[in-house]
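Only a single protein chain was left out; the remaining protein chains are all shown in position.
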Amino acid sequence: MFDFTDRDLEESHDIRIIGVPFDGTVSFRPGARFGPAAIREASDGVETYSPYLDAELESLHYADSGDLELPMGNVETVLSITREAVDDCLNDETIPFLLGGEHLVSLPAIESVFEKYPDLVVIQLDAHADQREDYLGVELSHACVMRRVSEFLGDENIRQLGIRSGTKHEYNLMKSFGTLTTFRDEDLEGLVEWIADRPVYLTVDLDVFDPACFPGTGTPEPGGIDWWTFQRFIKAMQGVDIVGLDAVELAPQLDTSGCSSVLAAKCVREMLLIAANRV
Amino acid sequence: MFDFTDRDLEESHDIRIIGVPFDGTVSFRPGARFGPAAIREASDGVETYSPYLDAELESLHYADSGDLELPMGNVETVLSITREAVDDCLNDETIPFLLGGEHLVSLPAIESVFEKYPDLVVIQLDAHADQREDYLGVELSHACVMRRVSEFLGDENIRQLGIRSGTKHEYNLMKSFGTLTTFRDEDLEGLVEWIADRPVYLTVDLDVFDPACFPGTGTPEPGGIDWWTFQRFIKAMQGVDIVGLDAVELAPQLDTSGCSSVLAAKCVREMLLIAANRV
Amino acid sequence: MFDFTDRDLEESHDIRIIGVPFDGTVSFRPGARFGPAAIREASDGVETYSPYLDAELESLHYADSGDLELPMGNVETVLSITREAVDDCLNDETIPFLLGGEHLVSLPAIESVFEKYPDLVVIQLDAHADQREDYLGVELSHACVMRRVSEFLGDENIRQLGIRSGTKHEYNLMKSFGTLTTFRDEDLEGLVEWIADRPVYLTVDLDVFDPACFPGTGTPEPGGIDWWTFQRFIKAMQGVDIVGLDAVELAPQLDTSGCSSVLAAKCVREMLLIAANRV
Amino acid sequence: MFDFTDRDLEESHDIRIIGVPFDGTVSFRPGARFGPAAIREASDGVETYSPYLDAELESLHYADSGDLELPMGNVETVLSITREAVDDCLNDETIPFLLGGEHLVSLPAIESVFEKYPDLVVIQLDAHADQREDYLGVELSHACVMRRVSEFLGDENIRQLGIRSGTKHEYNLMKSFGTLTTFRDEDLEGLVEWIADRPVYLTVDLDVFDPACFPGTGTPEPGGIDWWTFQRFIKAMQGVDIVGLDAVELAPQLDTSGCSSVLAAKCVREMLLIAANRV
Amino acid sequence: MFDFTDRDLEESHDIRIIGVPFDGTVSFRPGARFGPAAIREASDGVETYSPYLDAELESLHYADSGDLELPMGNVETVLSITREAVDDCLNDETIPFLLGGEHLVSLPAIESVFEKYPDLVVIQLDAHADQREDYLGVELSHACVMRRVSEFLGDENIRQLGIRSGTKHEYNLMKSFGTLTTFRDEDLEGLVEWIADRPVYLTVDLDVFDPACFPGTGTPEPGGIDWWTFQRFIKAMQGVDIVGLDAVELAPQLDTSGCSSVLAAKCVREMLLIAANRV
Partner (left out) sequence: MFDFTDRDLEESHDIRIIGVPFDGTVSFRPGARFGPAAIREASDGVETYSPYLDAELESLHYADSGDLELPMGNVETVLSITREAVDDCLNDETIPFLLGGEHLVSLPAIESVFEKYPDLVVIQLDAHADQREDYLGVELSHACVMRRVSEFLGDENIRQLGIRSGTKHEYNLMKSFGTLTTFRDEDLEGLVEWIADRPVYLTVDLDVFDPACFPGTGTPEPGGIDWWTFQRFIKAMQGVDIVGLDAVELAPQLDTSGCSSVLAAKCVREMLLIAANRV
C-alpha cells in the first residue's frame, strides 16, 4: 500500500511532502490541523498503482518530512516557519508538496516558489474565491489567500477552477481579471496552452470536490466536482512543469466514515505522479 | 454571511420564515424537529450572493419569526398552531416560508394559502409519493400529506417531481392523475407553461436530493437529484408567482458532517431569491 | 415495508437469505460483520414495490434463515460452515442469497454452486480486483477471493465490473484474461450475450458504489457507480438465469447516517426481484 | 450469552417482555423508540450469570413477545395498544416487563396492573419528578406520568428514588406527599418494610443513572447513581413481590459507544432475576 | 425551562452573560468556540429551579448579551474586544459572566475586574495548572493564562482546586506559592475563611470535571471531580462576594451525547444563583 510515512528525508528525493497542521484563521469550523495526519493514515489503504495514469508510485523519489511544529495563536510565526521549510526544500532542489492545514498555508509556499521562479503561474482548484481584501479585519486569513497571492504575482498569472461561492465583489473581481475557468475539456486544453512552458504552482483546496464526495471540510459547498472530473484535470496537467503544489482544507473529524481522508490520499497519489513529470 | 437570524419581525418584510420543529408522526427515524435550528446555524457559513442567479439576498425584505412552540404528542394542536401562524402571515400580506419539521407541517400551510388563493397549484419536490390513505391507521401522517392536500385541492392541481418511492397503489394513483413529472429541461418548460400565471405553493421535501448530497434525513432514498438539477429547477421557476413555500425533512443529527444543513441553507437562499419575484 | 425478517424458513421458498457476519481477514477497517443485521433493520424503511422494475416483492417466495453462528478467529471453520449452509440450500432446490460479511464469504458459496452447475459464470461488481495471490502471506483473504475462484472456475468464466483499484500485477492479469468490462450500455448488452443461457452467480461487493453513495465500507474507493448505473445493470440482467448471489462488504457503523444500509437494502430488493426470474 | 430474543411466546413462561418503541411526547431529544431493539442487541454480549446475585438466568421462565406495532402521532391509540398487551399478559398469569420507549408507556401498564392488584404500590427510579400537571398543555406526556398515576393510585402508594430535577412546584408536591426517599442503606431497608407484602410495580427510568454511566437518554441529569448503587437497590428488593416492571428512556443513538445499551441490558437481567422471586 | 436566550440586554439586569467563542491558541483539539452556543441550546432542557440550593432562577435579574464577534487568527484583537465588553459590563454596574471559549479569555476579564477591585482574589477550578511561562514560544496561550494573571495579581491572591496535570516546574511553582487546595470539606471551609470579604473572580475550567462526566473538552484528564463535589463547592461559596465569573473549555462536538453541554448549562445555573448573592 501507499504509506508515504515509509519515505524519510534521509533518502535522496525529488519531491518533499511537508505537513502544515494549521487552522488558526478558520472562522466557521476548525479541524484542518488534523489533515496531514489523516492523509498519512489513509494512504495505508490506497494502492501505489494508479490505473488512471497507468503509473506506479513505487519508483518515484519522494520523501515525507513530517509535520511542522507550529504555535497555534501566532499566525505570523506559523507563516514564517512554513516559508522557511519551503525555502529549504527549494534550496535542496526538491519540489515542495504541502499538506494543509487551512488554505492560508499556501501563501508562504507560493511566495517562496515565486522568488525562485519569477514567471510562475498559479492554478487554484477551490470552491471559494478566497479573494477578500480582509475577513473581519484580518488580512492573513484563509478567505483572503488568493488576494494576497495576486498582490505579488498579478491576477493575470492566476487561473481558478471550481469556484462556486463568493461575494458579489469577489465575482466582479474575478470576472474583470479573467481568472475563472472550468473543467470542460476545451477549457482544460486552453488552460494547458495558456500555461505553455511556464512553471506552475498547483494549489488544491479539496473543497473543490462536492460535499457528497468530500464532506470532511470546514466550509462545504454543494455543486462541486467528482472524482472523474478531477482525473480529467490531472490527465490534462500531465505534461506541465509543476514546481510546487499543495492539497489543503481536509478536516477529517467532520467525516466519521473516513472517506474524505481516503479521497485526499488518492488525490495526493495522483498529484505526486504528475509532479514527477519534471524530474 | 447569510445569517437570517439577523432579520426580525419588527422590520417590514415581504417574506416571513417560520420554523416548525415538529416530527411527531415520523415512523422510521425522528429528528426533523432540529431542522429549523440547524438551517439557521448553517446559514452563517453561506454567502448572501448567489452566483447561479447573480442575485443578492441583502436587498430582500424578509424576516425570521423564529420557531413555533409546539406540544409534541398532540398532532391536532400542532397543526392548528401552524395554521394560525400562516394565516397571520397572509393577513399581513407576506409570503410564508416554512422550515420543517416533517412534511405533515405543509398541510395546514397549504390549506391556509389555498383559502386565500383558490386557483392555487402545488409543486412538490420529494423522494416519496406521500399519497397513502393512512399510515398504520393514522391519516394525519407525513406519509399521507399529499393525499390530504389533494382532497381539497384536487389532484389536477398538483405536480410531483423527484418521486422514486411508493407503494404500487400510490404509483397507480399518480399515473392515473398525471401528477408525475421530471427534471428534464423540456419537462421543466412544460411545467412552467402549465402553471402559467396561477399562484404556486412550492413544497420541497429535501429528501428529493440524493442521500450522497443530503444524508441528513429520516428516510433516505438512493437515486435522487444533485445540486445542479435543483439549480435548473430554480432557474426555471424564476418567473413564477410563488405565494407560499416550505423546505422540510432535514434531520441534521443524522449527518454529523453538517453538509446536509449547509445544503438546506443554500436551498433556502435560492428559494428566497425566487420567491422575491412576486414582490 | 420490506422487512424480510417476516419471512422464515418454515414457509416454502425459492430464494433463501443467509446472513454471514464474518470480517476476520479484513486488513484495513473491520465491521462488515454487522452488515446482515443492518440490512435487515434498514429493510423496514424500504417499500416492497420497485418502481424501476415495476415489480412487487410481496408475491415472491423467499425466506430469511437468519445469521450463521461463526467462530471469529478460525477462518477454515467459518468457510466450512458457510459452505454447508449453501449446500443445504441447493439441496432444497432454493437459490442462496448471502449477505456479507466480507468478500471472502463468496468463496465457499461459489464453490458450492459451481459443484451443482459446472457451466457456471461469475459476474463480480467490485471496486477492487481481489486478484492477489496472497495478502501478507494469507491466501484465504478478502483481497484474494477472485483469484481463488478463478483457480477452479477459470478466468474465462468471470467478468468484473466497476474495478478501479488494484496492483499493477492485478491489472495485468485482468487485461490478459479479458475479465474486465464496464457499465456502458453496449458493454452490458455484450455481457448478457456472453452469458447466454449459462447459470450465473452474481457477487456484488457494495464498494462498487461511489463512497458518496456508500461510505459505509472498509475500503472506500472514489470514482464508483451511482444508483442509476446499478439500476441499468439490474435491468440488463433481468432475463438472466441467476442461481446464486450475494451482497457483501457493508460496514454499517462507518456510516452514521445509515444511508449505506438503506442503499444495501434497496439493492437486495432489486436483486431478489431479478433472481426470481428463474423460478 | 443472555440473548433474550431466543425466548419466544410459544414457550410457557412466568415473565413476559414487551417492547414499547414509542417516544411521541418527548419534548427535548427523541430516540427512546429505538430502546427495545438496542437492549435486545446488547443482551447478546451480556452473560446469563449474575455474580452479584449469584443467580442464573438460564433456568428462568420468561419470554420475549417482541415489539408492539405503534402508530406514531396518535398517543391515545398507542396507550390503548399497550394497555391491551399488558391486560393479555396478566390474563395469562404472567408478569409484564415493559421495555420503553418513553416513560409515558408506564401509565397504561400501571393502570392495568392496578386493576388486578388494588393494593399495588409503585416504586419509581428516576432523575425527574414527572409530576407536572401538564406539559405545554398536554396531559399525556412523559413529564406528567407520575402525576397521572397518582390520580388513581394515590400519592401515598408511591415512592420515588433518585429524583434530582423538577420545578419548585413538583418538589413541593413530593415533599408534602412524602414520596421521596433515597438509596441510603437505611432508607432502602425502610422502603422494604413499608412495602411489606404488598404487590409492587417497579418502574425504572434509566436516566436515574448518572450521565457518565448512561449518556444515552434524552434528558440527562448530572448527579445520578452508579452501578453499585443500583445493585444495592436490587439486592434490597430481592424478597419483594413484584407484579409488573419496566425499564424506560434508553435513547441508544445518543451514546455511540453503546455502553448505555449494555448497562440497560444488564439492568434488565438483574430485574428479571428479582422478578422471578414471585414465581 | 432555563433558556437564558430569553433574557436580553434591554431588560435591566445585575449579571450579564457574554459569549466568547474563541479557541485560537488551543494546541491539541479545537472546538471550544462552539461552547457558548451549546450551553444556550442545552439550557433549554434544564429546569430553572435548583433543588440543591432550593433557589429559583426565574426571579434573578440577568441578561444574555450574545456572542462577541471575534476575528480568528488575531489573538490581540480578540483579547481587546473581550476586555472592552467586560469593561462595559462593569461600567454598567453588572457582574460579567463569560462563557468560553478557551481559558485564555479569562485573562482580559480578570484584568478588567482587577482594575475595578484591586483587592481581588481569583478562585480557579481546573484540571491543568495553566502556569507555563510560554507554550511553544507563545505567551498568550490557554496553557499560560494563570501565569499571566499571577503577574499582575500576585500568586498569593490565587487559589487553585482540582489541578491534576502540569509539568514538574509548574508543580514546584504552585507548591512554593501555596496556591493549591482541595475539595475536602475542611479545605473548602479554609478557602472561604481565607477569602473573607474580599471580592472574588471565579474561573471554572470545566475540565475540572472527570472526563466520565464531561468528555466534551479538548484536553480531558482522568481523575476529576463529579457533580456532587461541584455542588459542595457551590454551597460553600454561597456567602462569598462574587464580582466576576466564567465557565470555559466546553468543546461540545467532542461529546456527541450532548451530556457535557447539559452539565455545563447546569453549572451555569448554579453559578448564576450564587453570583446573585451580591445583588
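By letter and in written order, the chains are A, B, C, D and E; residue numbering begins at 1 in each of them.
Criterion: a contact is a pair of C-beta atoms (placed from the backbone, for glycine too) under 8 Å apart; a residue touches a chain by one contact, two chains touch by 3 or more.
Please read all numbers here as calculations on a predicted model, not as lab measurements.
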Touching residue (missing chain; options D:Tyr49, D:Tyr117 or D:Phe177): D:Tyr49
Sole contact to the chain not displayed, among D:Asn91, D:Asn172 or D:Ser257: D:Ser257
Missing-partner contacts on chain E, residue numbers: 28-29, 164-168, 171, 210-212, 215-216, 219-223, 254-256
Residues of chain C in contact with the chain not shown: 23-27, 30-31, 33, 69-75, 77, 135-138, 140-141
Contacts of chain D with the absent chain, listed as residue ranges: 44-49, 51, 56, 210, 212-213, 226-228, 231, 255-259, 262-263, 266
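The working rule: only the chains that are shown with their structure count from here on.
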Averaged-CA centre spacing for the pair chain E and chain B, given as whole angstrom: 43
Distance between the centres, which are taken as Cα means, of chain C and chain A, whole angstrom: 38
Shared-contact residues (touching 2 or more other chains) in chain C: 210, 212-213, 255-256
